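Removed from the display is one protein chain of the complex; every other protein chain stays in position.
Letters A and B name the chains as they come in the text, with residue numbers starting at 1 for each one.
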Amino acid sequence: MRTNFSTSDKIFDYVNYALLTLLMIVTLYPFLNTLAISFNDAKDSIRGGIYLWPREWSLDNYRYVLSEKSIYNATVISILRTVIGTVVTVFCSAMVAYAISRQDFVLRKFVTVAFILTMYINGGLIPNFLLIRDLNLLDSFWVYILPGIIGVFNLIIIRSFIDGLPESILESARIDGAGDYRTFFSIVLPLCVPVLATVALFSGVFQWNSWFDVFLYNSSTIELSTLQYELQKILQNSNASMTQKTAGDAFAGAMQNQGQVTPTAVRATMTIVASVPIIMVYPFLQKYFVKGMMVGGVKG
Amino acid sequence: MEKVEVAETVHYPKKSPNKFLQFLKQCGKQHALLVMTIPFLIWLFIFKYLPIWGWTIAFQNYRPSKSFAEQEWVGFQHFAFLFEDERFLRVLRNTLAMSGINLVLGFVTAIALALLLNEVRVVVFKRVVQTISYLPHFISWVVAAGIVQQTLSPDGIINELLLRFGLIKEDILFLGIGEYFWGIFGAAHVWKDVGWNTIVYLAAMTMIDPAQYEAAEIDGAGRIQRMWHITLPGIKSVIVVLLIMNIGYLLESGFEPQYLLGNGMNVDYSENIDIFVLKYGIAQGNFSLSIAAGMFKTVVSFILLFAANNIAKRLGEARLY
Partner (left out) sequence: MKRKTPVYVAAMLVLVLALVITGCSGNNSGGTTTNNNSSTTTPSNSEGGSDEKPLEKVTFTYFNGAGAAKDINTNETTIGKILEDQTGVNFKIENLVGDLNTKIGTMTASRKYPDVLIPDAAIDEVLGAEGFIDLTDLIEEHGPNIKKAFGNDLERLKTEDGKLYYLPMSAQVGEFIPDPNIGQGAFWVQRRVLKEAGYPEIKTIDQYFQLVRDYVKNHPEEDLTGFIALTHDWRFFATTNPPMHLAGYPNDGEVIVDMNTHEAKVYAANEDTKRYLKLLNELNAEGLFDKSSFIDNYDQYLAKLTSGKVVGFFDYGWQIGNAQNVLTDAAKADPSQDDFVYFPLPVTFDGQKDQYLDPPSFVKNRGIGITISAKDPVRIVQYFDNLLKEENQILRGWGIEGETFEIDENGRYYRTAEQIAKIDESFRESFGFKYYDWNWPIYATSSTLSNGNAAAPGVQPEVFQMSLTEADKTILNAYGAQTYAEMFANPDERPWFPAWGIPKEQGSPEQLYETKKTEITRKYFPKLVLEDPSKFESNWEEYLSEFNKLDTAGYEAFVTAEVKKLVEEAK
């Protein structure tokens, strides 16, 4: 399309590519480093000095982590909570966002403020726990979904996108006699795909990474455990000899306890195991952020 | 370009003498919107407002095992413990400084990166940069802090480079110098989250009408001018809304990086409210102190939020509510 590059444009490009390449190097390093440690012999890793490449190749860390049978069921639960949780929160947040983007909505201000305030209020851990208990949500899958039906952050982001939509589109829909439902479902939702993809990514990653709610509410129900929580357990297990600082008595056991894995190696391995699946989702969502995708359909 | 303001000037319900009747009429007309929100208001009330009874805990010597009636009431004792501690001001200063740095650096770098990415014409490169830059977000702080410590240690790469270029004469204990801590903290945050934070701006940029760029090009605007006059205004409302929300979070600077990178030598700069509460509250089984601190933060958040929102309103920018 653009054929005539000016000199300053070219300079800009060079600087830009250089900067971005530098950024890539800096941000790729931690991941490569973690990868290298995860594939390095755990005992050898104690010596330090592993940077981009394993020194003594070993699959033992993965063997150790993946031999834990509980993680397979936990992965299924993680996927379920991620998918269901994300779909529910994106849909519900979008719906409320649409309502509060309507300037004439009678409850607009009330609803907006009621939601925003909760971002900064927290009743505390124990009251929340008691609430979940009283709702009979302990040891149930729904405790992963229900408390997060609407993410206020997501809600606000979606609303500001809807606010940014050309008024003319909504106006013409209204003139066509479309009610709120139809406007929402057939006009607003499709137009908001980029932001919905963004919000889906945010809440998907959040759901995938959560383990604190498992710890609080579902820790004694192994069937509902999630991948992250099981990985935390494995990490803890590898830590065994370290945490038993209770008198010398534990020591004789502790010495024998020190197997082939170390917390550092397990942590690196679990980082890879837990993050690769969710990272792989990214390219699928990414296309929605690519500029210009939807604007063609708008024809403002 | 003026979308935001446009959105603000649409139909307000007309004032009428019988307001209530008017209100009901409106409700009837907007039954669809009510159906879309009221269930969630109920949800909101149950899940977010009901647990606020927990604030009473701040005024008790709370023991989880006791019923509400059996708790020992101590008035403002926990608040006093918090505010009267000689470290409180320092801890508050650190909190504000670190989240302030985070706020400014976080916004500037994420927006800058989004702008730069937006200018990349090679789609594959753009995608690769974007994907890679968000990888550190998936590394836990424990691992990330380990890498930071390694990088900044006397035999780490930073010292090595500085020595090689003759910029310093002997190794610097970066993490042992309190004054450096905020900078290290801010840089670490940017490094870890810049790619992640960029996503929302990139999404916002997809909403900009390409016709605007074409028009600008015809007018002979350069790349930087286009960025400044088209892209940036195009995402302004998102920026402003995010900014207001984050200003409300100024007392929340997190605790993991501070805790993990903190040590006895930089404690005067690394310890923030959350760490203080962790040490004297949760670690001692004192739930009341953490609730008291939480209440304090909430109050401050409300004030900041209100102020920020009002300023935005005065400036005619997008608002949070």
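To be clear about the criterion, a residue touches a chain if its C-beta (ideal position, glycine included) is under 8 Å from a C-beta of that chain, and two chains touch if they have at least 3 such contacts.
Small disclaimer: the values here were computed from a predicted structure and weren't measured.
Participant: Just name the one of A:10, A:109 or A:133 that touches the chain not displayed here.
Facilitator: A:133
Participant: One chain isn't shown here. Among B:58, B:82 or B:175, which residue touches it?
Facilitator: B:175
Participant: In the complete complex, which positions of chain B touch the hidden chain?
Facilitator: On the chain B side, contact with the omitted chain comes from 32, 35-36, 39, 42-43, 46, 61, 63-66, 145-146, 149-150, 153-154, 173, 175-176, 260, 263-265, 267-268, 279-280, 282-287.
Participant: Residue-wise, where is chain A in contact with the chain that is not depicted?
Facilitator: 43-44, 46-49, 68, 70, 92, 95, 125-126, 129-130, 133, 135-140, 142, 146, 149, 179, 181-182, 184-185, 211-212, 215-216, 219-224, 229, 232-234, 236-237, 239-262, 264
One rule holds for everything that comes next: only the chains that are shown with their structure count from here on.
Participant: Quick check: how many Å separate the C-alpha centres of chain A and chain B?
Facilitator: Here the centre of chain B sits 16 Å away from the centre of chain A.
Participant: Could you list, by residue number, the parts of chain A that touch chain B in their complex?
Facilitator: Its residues touching chain B are 2, 6, 8-9, 12-13, 16-17, 19-20, 23-24, 26-31, 33-34, 48, 92, 95-96, 98-107, 109, 111-128, 130-131, 135, 146-147, 149-150, 153, 156-157, 160-161, 163-167, 179-181, 184, 194-195, 197-198, 201, 205, 264, 267-268, 271, 274-275, 278-279, 282-283, 286, 288-295, 298, 300.
Participant: Show which residues of chain B lie in contact with chain A when the two form their complex.
Facilitator: Per the stated touch rule, the residues are 3-4, 6-8, 10-13, 23, 26-27, 30, 32-34, 36-37, 40-41, 43-44, 46-55, 57, 62, 64, 113, 116-120, 123, 125-140, 142-144, 146-147, 150, 191, 194-195, 199-200, 202-211, 217, 222-224, 237-238, 241-242, 245, 248-249, 287, 290-291, 294, 297-298, 301-302, 305, 318, 320-321.
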